[in-house]
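Pasting in a structure now, in structure tokens, and then I'll have a few things to ask.
A protein chain is absent from this complex, but the other protein chains hold their places.
Letters A and B mark the chains as written, and numbering starts fresh at 1 in each.
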Amino acid sequence: MRTPTPHPAPDAGATDALNPENLDGHTIEELSAYFDAERTPTNFSIESSPGCQIALNALGRLRELTERDLETQAAAEPAPPDGWVQSIMDRIALEAQAGRGIPISHPLPTAHLAMSEGVVRGLIRAAGDSIPEIIVGRCVLDGDVTTAGQPITITVDISVAWGENLLQAAERARNVIHRQLLKHTELNISAIHITVQDVRFARLQRAEVDQS
Amino acid sequence: MGLSARLGARAHPDVYTGTVTISTLAEADDRVVAGRAADGDPKAFEVLVRRYSGLMRVYARSILGSNDEVEDVVQESFVTAWKQLESLKDPGAIKSWLMRIVSRRSIDRLRRRREHDDIDEHDRPTREDTSPPRIAETRALTSALGTALATLPPAQRRCWLLREVAEYSYREIALDLEIPETTVRGLISRARTNIVREMQAWR
Partner (left out) sequence: MTSEALQDRLTDLVLTNPDVVTIYPIRPTRIQIASRVLSAAAAQPGRRPKAVLSTTAAGTAVEVSVGVTGKRPAPAVCRELHDSIHAELTNAHAAPPLSITVKISSIG
């Protein structure tokens, strides 16, 4: 049985902080709502009252404490069993994320040829992932992909391993992605924007603990 | 061999999991992982499942109490999340987005349980506010905060959790619980005062 990690309670006198008598005519309910509104628009009566400031600080500490408490509780949870995770993965496996259909041209009117947006995003992911220091995040295709020839802007979020030159990584990603899109699609690509979203700390040994 | 590893292009059309392993993905931040999951990468989604199931269990348990329904509710929430993930505008906000889903499901489950138990679901908040606390329901949290939460009347606790954990606005809480916004405001305020007082007493 796990003993609870002691958390510091709000400072001594916190209950005094929330005592209505100390609030210069304001109520706790008013301050609580003001706190949740992130103190905007500025209420000068509240802001110039020391009693109110003390109360607002106490509410702030309670919020910090709550966040820490929840994180601690969550971290103390046992890791979900693989079987439990697997049943979720099994259940979502049949839900396709295809997106819009992207036409492929053919001279004959009999032809209805297409590729889904999901496939194109997969291409982009695979291209970016093929560069060792990069992980691809979200890919967005802006523009009407369902009509041939329409200008399309691609935006790709990437995460780059710490220590790598960000500009170079972005350039490499852009080139590889562009090549793949030119090869496998007929999209009229007007721009590819690479956004570096995250600089993560790569492990020293990239051990393949995963089955793939 | 796990299904997600077997899910290459051959078994699953329209999705390509790429050459990145789950352990590598687990190093990336929410925005990258959630963005990738929203694009359809199941491995990225698995990272989210492992990353947030703990927090979601804590939250569901604080509403439902410690029982079998918690595992169900969290699992259902993830399945719902996958289906709706494409609509997520800001992948960086995945955490609060997930909390909203589990919150809705937990409250729905609670309502169904109460209807089944024939408990008066429509207690006016002022009455419920002074009714004896349902300590059995929220014994799961073992911290001072958790214990303080357990002493709150249900309506206060529910509003407070929705505000603090699921980051609902007052208006959203009002719509969700079907009570006036002014009542929500009062309940949250009283919850805070009570929590602070309880934690003082616990010291």
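FYI, contacts are C-beta pairs under 8 Å (C-beta built on N, C-alpha and C of every residue); 3 or more make two chains touch, one makes a residue touch a chain.
Note that the coordinates shown come from a computational prediction; the quantities given were computed from them, not determined experimentally.
Checked against the full complex, the one of A:37, A:114, A:166 or A:191 touching the unshown chain is A:114. Although one chain is not displayed, chain A still touches it through residues 87, 90-91, 93-94, 96, 101, 104-106, 108, 110-116, 119, 122-123, 126, 183-186.
Note that only the chains that are shown with their structure count from here on.
By the touch criterion given at the top, residues 2, 4-7, 9-10, 12, 14-15, 17-18, 28-29, 32-33, 36, 58-59, 62-63, 65-66, 69-77, 79-80, 82, 84-93, 95-99, 116, 118-119, 121-123, 125-126, 129-130, 135-139, 157-159, 197-198, 200-203, 206-212 of chain A touch chain B in their complex. Across the complex, chain B meets chain A through its residues 1-5, 7-9, 12-25, 27-29, 31-36, 38-42, 45-46, 49-50, 53-55, 57-59, 71, 75, 78-79, 82-83, 85-86, 91, 141-146, 163-165, 170, 185-186, 188-189, 192-193, 195-197, 199-200, 202-203.
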